[in-house]
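For reference, the structure is listed below as structure tokens.
With one protein chain removed, the remaining protein chains of the complex are shown where they sit.
Going in written order, the chains are labelled A, B and C, and every chain counts its residues from 1.
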């Protein structure tokens, strides 16, 4: 239903994150299972940091998909909260979706979900805020 | 002041995270700068997900260092909030410290900080909660 | 569409919170505007703490409405994150809804929204986790 597009962040590539060209307002990524993403070698469960990185990525992409977003703007993650609902299933691909549900002049509000089969049976959920700014007045706050 | 010790998580190794044997109750990690950890190739700034993964790692280690923690217990990240204060400095090593400031029968409360030179000038801060449980009654919730 | 029911918490009564008997899985409260709930006397805008208290209340009620919830269980708020999207409108009633989207043996995960006219135009949103336990083994963690 969605077609893979190029991923540009070096760390996103190292994680193997694939961005999909989702026709809805939601951003959609997939993370194929790989040994170097494992947090617990006994169980083979993905590291929480992988899930968080993918949720952070998807959240940023959701802001860029919002109709009110000006492509000249700078954007920086201000804060992110992740709730870990259940362990990721070993050897299963992780799907991550996010939507920007509100954008003001300075702040974008985003929620995300990571899952295998259905967003209604999540591995993790997230909420985050992103600072927006002009390139001539770069933000001090932010992670990128 | 602190001596590097072996890192066991495959994803931690892929990120190049080094665990230090800190004599204080705080857990201490370092993340040497590397190209595959970059979020923005133009600026060379680390990906937010790297910082989050390191804060999550350090937070878990802080729980294991707490005197009330029973080594037979299972532990799982329940939730984590990251505040991104300023971009990481390109080419600089990231230092991450965490402390478990309260542990109850079921939950451990942890705060963390990521920085270059001083914890008083943070790149990011975190708070998180971890579920604790017995091996015979494994948690359903959690990321590991 | 929903019929007011009795509110039992003294602080909920002091705030004037009205619980509605919503036929859906979502809990629904309303907070009629009142002078003693104001945070900024110049603008007449509600205090953020009122919004948070109502979101906390609605979140707890959402857990109690979940089909997996055992009425014999104890419940305690473990943590709550509130995002404030826009100021509440002075003199307008606040509506607060919450849903428990996942429940495990020990933890319930809840999201909430506060608004005037439509949940799609929120004043604030929330996510929270609640600890569940048996009455014979009361939790140490928790706010009630």
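Worth a mention:
One rule holds in what follows: a residue touches a chain if its C-beta (ideal position, glycine included) is under 8 Å from a C-beta of that chain, and two chains touch if they have at least 3 such contacts.
Worth saying up front: this structure is predicted, and the values here are computed from it rather than measured.
Checked against the full complex, the candidates C:51, C:95, C:113 or C:132 give a single residue touching the omitted chain, namely C:51.
Against the chain not displayed here, chain B makes contact via residues 81, 83, 85-86, 101-102, 104, 109, 111, 122, 125, 127, 129.
Seen across the whole complex, the unshown chain contacts chain A at 78-79, 81, 104-107, 129, 131, 133, 139-141. Residues of chain C that touch the chain left out of the display are 8-15, 35-41, 43, 45-54, 56-57, 76-88, 124, 140-144.
The rule is short, and it goes like this: only the chains that are shown with their structure count from here on.
Of all residue numbers used where chain A meets chain B, over half belong to both copies. The two sides are thus made of the same residues.
Averaged C-alpha coordinates put the centre of chain A at 28 Å from the centre of chain C. For the pair chain B and chain C, the distance between C-alpha centroids works out to 32 Å.
Chain A and chain B have CA centres that are 20 Å apart. Residue positions of chain C with contacts to 2 or more other chains are 81, 104, 129.
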